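Missing here is one protein chain; the remaining ones are kept as they sit in the complex.
And now, subunit A:
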Amino acid sequence: MTASGTLVLDNGASLLKAGLASHKDPLVMPNAIMKAKSERRRPFIGNQIDECRDASGLFYILGFQKGYLVNWDVQKTVWDHVFGKDCLGLNLSRLNVVVTEPFFNFRSVQEAMSEMMFEEYDVAGLLRANAGDLCVAAEPARPDNLCCLLVDAGYSFTHVVPYIQGKKRREAIRRIDVGGKVLTNHLKEIISYRQLHVMDETYVMNQLKEDCCFVSQDWRRDMKQAALPPADNPILRHYVLPDFTSLRRGYMKPRDPAAAPAAEGEQLIRLTNERFSVPELLFHPSDVGIQQMGIPEAIVEAVSACPPETWPHLYRNIRLVGGSSRFPGFRDRVYAEVRALAPDELPVKVTQPEDPVTCAWRAGAKLAGESRFSSRLVTRAQWEEHGFNICLDTFDV
């Protein structure tokens, strides 16, 4: 049966981005089941968390572990909610589905994903791809983007992936095991030690990290400035924690050296070096003891693992995607460090799409409308005849 549309599902470990390819924007929601201590009768699935009045001490149940999908109970529950009448209201049996997977996805997880889609959801056709592959394939071919060096900074890890003429070079892929999860956990730990016990408050601390943290352009200088007294300190800020009665979402107070910090009944967190030392882990994982190189060094290593004639093309087309690339100053810092490490005669250019989180979804939606799309799908008829082997032949994951 021919499909009447395409569902694009960017299945991330933290956020799930889903929607029909014909839609303008995807639905973005946490890919998790959350339990609140204030609401004992029901768990919250995905975007139902917006209905929760008191999100303190939120307990997360994630389907992903270390970036790979291991818990199908959880994932199916979330997907049923997304495809059901509360969200998209779709019947997958009439649709083609584009779903994303992490790089080097385990064979058994690939099998499980294919079976789940064809047997449980009855999809008309399936395309499994890495999110990065979609981002690169959607770019129109120009002379300056024959090759692309993609940096996907996600929740579980960060991958540096060279693409040569649209195809990823597997032996040159590098994975840094630092992602949004490590950053938020580190932030929780240092705040819990220095000020207030927040180890249980993943939801609130994640918002704090997104609101207040930035990537430093000069670590030494910022460390010196963060230690200065409040009047001269450009980095010091206070963050107002939500109390879920009058204030539902925390916010960072603007810099005001003169005013007294705490108003009536406000709970404040004082932030100095935490603002930039947390995202610094993406550049120096050794700051917390993770014995791996940071993103700029990994970029240079990944490029060096490719043939020398591709190096100029890779360095001049570095793209940053993924949620953890949204820190202010991230792009400039990556450029500065790569420029310093890369050979002088090669041009270096680092770009970021407008929305790094939905970039892969938009790329998938664009691809679904192109003529080459149907050749990359596995249809239900093909699945029934050949089983998983056809997936091994067709998909490049």
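Throughout what follows, contacts are C-beta pairs under 8 Å (C-beta built on N, C-alpha and C of every residue); 3 or more make two chains touch, one makes a residue touch a chain; residues count from 1.
Assume contacts and distances are computed from a predicted model.
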The complex has one chain missing from view, so what does its UniProt entry call it, picking from "LOB domain-containing protein 27 isoform X2", "Zinc finger HIT domain-containing protein 1", "Histidine-containing phosphotransfer protein" or "Pescadillo homolog"?
"Zinc finger HIT domain-containing protein 1"
I'm checking contacts with the chain that's been left out. Which of A:Glu101, A:Asp133, A:Asp152 or A:Glu297 qualifies?
A:Glu297
Missing-chain contact, candidates A:Ile49, A:Leu62, A:Val240 or A:Cys306, resolves to A:Leu62
Among A:His23, A:Lys76 or A:Arg331, which residue is in contact with the omitted chain in the full complex?
A:Lys76
Residue of A:Leu15, A:Met29 or A:Ile45 in touch with the missing chain, whole complex considered:
A:Ile45
Of the residues in subunit A, which ones touch the absent chain?
33, 35-37, 40-43, 45, 57, 59-62, 65-66, 68, 70-74, 76-77, 80-81, 103-104, 106-109, 112, 115-116, 119-120, 159, 170-171, 173-177, 181-182, 185-186, 188-190, 193-194, 199-200, 202, 223, 226-227, 272-274, 277, 284-294, 297-298, 301
